[in-house]
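The complex appears here without one of its protein chains, the remainder shown in place.
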Amino acid sequence: MKKPIRIGLVGSGFMGRTHALGFRSVGAVFDLPLEPVLELLADATQELAAGAAARYGFARAVGDWHALVDDPAVDVVDITAPNKLHAPISLAALALGKPVYCEKPLAPTADEALAMAMAAERAGVVTQVGFNYICNPMLALAREMIEAGELGQIWGFRGIHAEDFMISRRSPWTWRLDPAGGAGAIADIGSHIIGMARFLLGPIDALIADMETVIDRRPLAGRPEEMRAVEVDDQARLLVRFARGCRGTIETSWLSSGRKMQLEFEVIGEKGALVFSQERFNELHYYKVEADGTRNGFRTICAGPEHPPYGAFCIAGGHQIGFNDLKVIEIRNFLTALAGGPKPFADFREAYEVQRVIDAALLSSREERWVRL
Amino acid sequence: MKKPIRIGLVGSGFMGRTHALGFRSVGAVFDLPLEPVLELLADATQELAAGAAARYGFARAVGDWHALVDDPAVDVVDITAPNKLHAPISLAALALGKPVYCEKPLAPTADEALAMAMAAERAGVVTQVGFNYICNPMLALAREMIEAGELGQIWGFRGIHAEDFMISRRSPWTWRLDPAGGAGAIADIGSHIIGMARFLLGPIDALIADMETVIDRRPLAGRPEEMRAVEVDDQARLLVRFARGCRGTIETSWLSSGRKMQLEFEVIGEKGALVFSQERFNELHYYKVEADGTRNGFRTICAGPEHPPYGAFCIAGGHQIGFNDLKVIEIRNFLTALAGGPKPFADFREAYEVQRVIDAALLSSREERWVRL
Amino acid sequence: MKKPIRIGLVGSGFMGRTHALGFRSVGAVFDLPLEPVLELLADATQELAAGAAARYGFARAVGDWHALVDDPAVDVVDITAPNKLHAPISLAALALGKPVYCEKPLAPTADEALAMAMAAERAGVVTQVGFNYICNPMLALAREMIEAGELGQIWGFRGIHAEDFMISRRSPWTWRLDPAGGAGAIADIGSHIIGMARFLLGPIDALIADMETVIDRRPLAGRPEEMRAVEVDDQARLLVRFARGCRGTIETSWLSSGRKMQLEFEVIGEKGALVFSQERFNELHYYKVEADGTRNGFRTICAGPEHPPYGAFCIAGGHQIGFNDLKVIEIRNFLTALAGGPKPFADFREAYEVQRVIDAALLSSREERWVRL
Partner (left out) sequence: MKKPIRIGLVGSGFMGRTHALGFRSVGAVFDLPLEPVLELLADATQELAAGAAARYGFARAVGDWHALVDDPAVDVVDITAPNKLHAPISLAALALGKPVYCEKPLAPTADEALAMAMAAERAGVVTQVGFNYICNPMLALAREMIEAGELGQIWGFRGIHAEDFMISRRSPWTWRLDPAGGAGAIADIGSHIIGMARFLLGPIDALIADMETVIDRRPLAGRPEEMRAVEVDDQARLLVRFARGCRGTIETSWLSSGRKMQLEFEVIGEKGALVFSQERFNELHYYKVEADGTRNGFRTICAGPEHPPYGAFCIAGGHQIGFNDLKVIEIRNFLTALAGGPKPFADFREAYEVQRVIDAALLSSREERWVRL
């Protein structure tokens, strides 16, 4: 008999629903010691919360996140609320010794993220941050290959996360553009490629960044004649150096025409190279240096059951897992850790490290100089 | 308040689990009038059924499919049992007026499939067969474009479904090779591309087929020194003519080295062309004939919320839905029909039509001549 | 000191110029015992011939091909004249014991091609037909791999040559559509994929074809209000069986929207597969069956100096040779044979064999039955 673990979810937007879907599915996909129970959903009002709870299958609803955190029937707090609430909700939950699963970005600055990470470590509980793209079986393969030395000494990294959802000048000013929330594109999407770079190659210890606001005024939502200044970055370009010795570039933009999910990297090593694109995330491109070049070239590895945990979703290769399945894997990782297994890669400490890179990039770009981390 | 609809699932293998996952998720993905309830699961023994019921979240279990069909608490019968049971279970359920959702292939021969389709029509209930690949939003787009005349008059079709899972001569003889179950590769996977051809372009009214058994003996499972003759097709190649006037080719093989899910088509029309591959099923490649060719070429359309029902899974393009999500869409279609909406494309009648093509191919290949349907 | 060999070129259109370019370059690309001399160019009139001779660098010009053939200063006759002249010019040259290099298609029917091949064999001279696509270094690699058994037993072939240059209904009636010239698309472009299939896998010994005229009337050139019936095929689809035992499909169309040079094949074997497209002809895609699938997939082999004779054009990989370079290789092959080296793959006999397949396809399609060759 599996032990139930009662989930309290704060936030019921797109990402809240994605979490709910993951909790609903995870038990049938993976054989886990814990069985998640959709116990309580909180949103800004009781009405909003109740509607979402019905849709997503939560047993109860509440209009106040404090009540959710304090609720003794909630074992775990799951946060998909607006970014500025990540810290207060997390800190309240951690103070009660409750594990926390929080969406990225963890906090607008590294200082706040550090405070959260330290609170988690004091509490000694499991935390996890939603860098779900690294839960991809092909990313696990890439990391395994790098760590096993299959690429030899690593000589270079090229990473990018570019999309085009802010490309229109008529796209209104939103919370994503609020400088109180931290950086712009580099925080919103760039954090994914920074986290991925760290997942694959470890810490970045120096960087220089060039960030820019391209569309410097945007209309207010619903009041298109009123314009508000944009202060955060639309685009960021970084030269980075990893502590392991290799160097690389990282770029991010939410103004990249035609790009829907250009989260891509190339890892170049002496014995081989890997190329990946999130737009085709069930593939990994691999070049193996061979003495005989006549039959050699980049090969397209197609995700299959030989790439765990793909097989938990489908018994045959080439069928493809989807975005929501990455979230299921993330939740599997979290539940596994809660049951005493290895802690997730992207815990609060990791999210702090990602935020440090972002803060360093902001400083570097402002002062136009290299910054050591 | 949504109306509950109680599901009885027969079979708990890979496909049974995929159905269970779909029923667990569908209510949080789509806003439907019916709420599926995982009521009863049947498998060959009570023990097998009970284990799967616990894993997948069914309330009860039973070791006999007859009991499931007869159970008054089961509103709908869902069949993922071995192929030879499709007909008896379906007919029993239909006799009780219960809707049936059955995996493909519906039956080993067109005659049996027709009997099932007629029983369903007499019963006047909803049926659905698991041709889930056509539930892809990009397939809906392809069909919409064809029907709207965006490709102009259709001049050609090229379809294939090739995989390599039978490529090893050491792969044992299995039920897939049992001639009592019907054809080989053309039934097992070729039915998908036949169904897709019909979905896009309508009925095929003539064909000539060349089918072959390449590996004509395979070892018995667990007794590798004993060989059993293979009588069904490993590969089939067809020239086809559609009732609408265009012609094309259809191929299938389960011996195609390196191919994991080469379910592909090209539709060629006077004003444009579409190219699709299931290995990258969140994409559709489109060429639009334009007067000025200088900036023209095949374009890669990337699935996004503008391609319903992609948006029910994710609010942004490029994130990708997965194989299991196609099943969720299929279940959405089924539940929508149960609630009085449009009937699914692939009902028992459609599965019979696919089977007719397969039977005609067998006849054509045996007699080495064109066959009119 | 290299021995000069004096070329007489009949025809000065696009293909004539391509031949001239090849003869001008070949000596600097390859180290050959013979040095071609651009001796004489013939076209329909002295004026046409003189203009082209000046542009292409021929020493002399003549308005009558008979004079060229008879000219004692012409050692080799090179034919890029209209198709209907291929036979008379070739036969005249062969009667004088002169080697002949002739563009494809050699003749409108297999009977005529056979007569030409027999004349060549009686004369005991070198002949070559312009199936230049098989002169690609990546095709040489493909054939070498197949012959060396690297793909194991061959299980299947899929070939196509599709373009879209006849897609417009306003494209006028041309000599390509003249039934006196033989077949339509299957002769004009399909001959390339038939020849390629033979180059890779040897003789085809049975086929069934489905050919169709899609646009059955076209305007006369310059008189768009007058329509002329089209009798030759716009599209052809074949099921084929090779003498070596494997089977496959071959398709051709000049109505394939968006396709500029879709000369493609897939060769499937027990130990591997090859995929090729002329639109990216400096690449060959190769899948090698391996016990460990975790790092396996189709690899893109990029043409380089390790793939002879690429290195004669460029010392580094990835730089790419072009269409005209394929012609240079073809001319190298011809000159090498003239100097006593191995005879070219595509001589008159080979062109006859290709034509036999085309004739069989015409018969098969007309009588709707399998034809044995």
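Things worth noting here:
As written, the chains take the letters A, B and C, and residue 1 is the first residue of each chain.
Note that a residue touches a chain if its C-beta (ideal position, glycine included) is under 8 Å from a C-beta of that chain, and two chains touch if they have at least 3 such contacts.
As the structure is a computational prediction, the values presented were derived from the model and not from experiment.
Residue C:E163 is the one among C:D75, C:E112, C:E163 or C:D233 that touches the chain not shown.
Touching the chain that is not shown, out of B:T45, B:Q153, B:T174 or B:N296: B:N296 (per the contact rule at the top). Only one of A:E35, A:D70, A:D178 or A:D210 touches the chain withheld from this view, namely A:D210. When the full complex is taken into account, the listed residue touching the unshown chain is C:K260, out of C:R122, C:R244 or C:K260.
By the touch rule set out above, subunit B reaches the unshown chain at residues 141, 145, 150, 283, 286, 288, 293-302, 304, 306-307, 317.
Residues of subunit A in contact with the chain left out of this view: 151, 155-156, 158, 160, 167, 208, 210, 212, 214, 235, 237-239, 241, 247-249, 251, 253, 255-259, 268-273, 287, 289, 297-298, 368-370. Contact between subunit C and the absent chain runs through residues 14, 17-18, 20-21, 24-25, 27-29, 31, 55-57, 163, 165, 259-262, 278-281, 302, 304, 313-325.
The definition used in the following text is that only the chains that are shown with their structure count from here on.
Subunit A and subunit B have Cα centroids separated by 34 Å. Averaged Cα coordinates give subunit A a centre that lies 54 Å from the centre of subunit C. Taking each chain's centre as the mean of its C-alpha atoms, subunit B lies 42 Å from subunit C. Annotation for subunit C: residues 297-298 touch two or more other chains.
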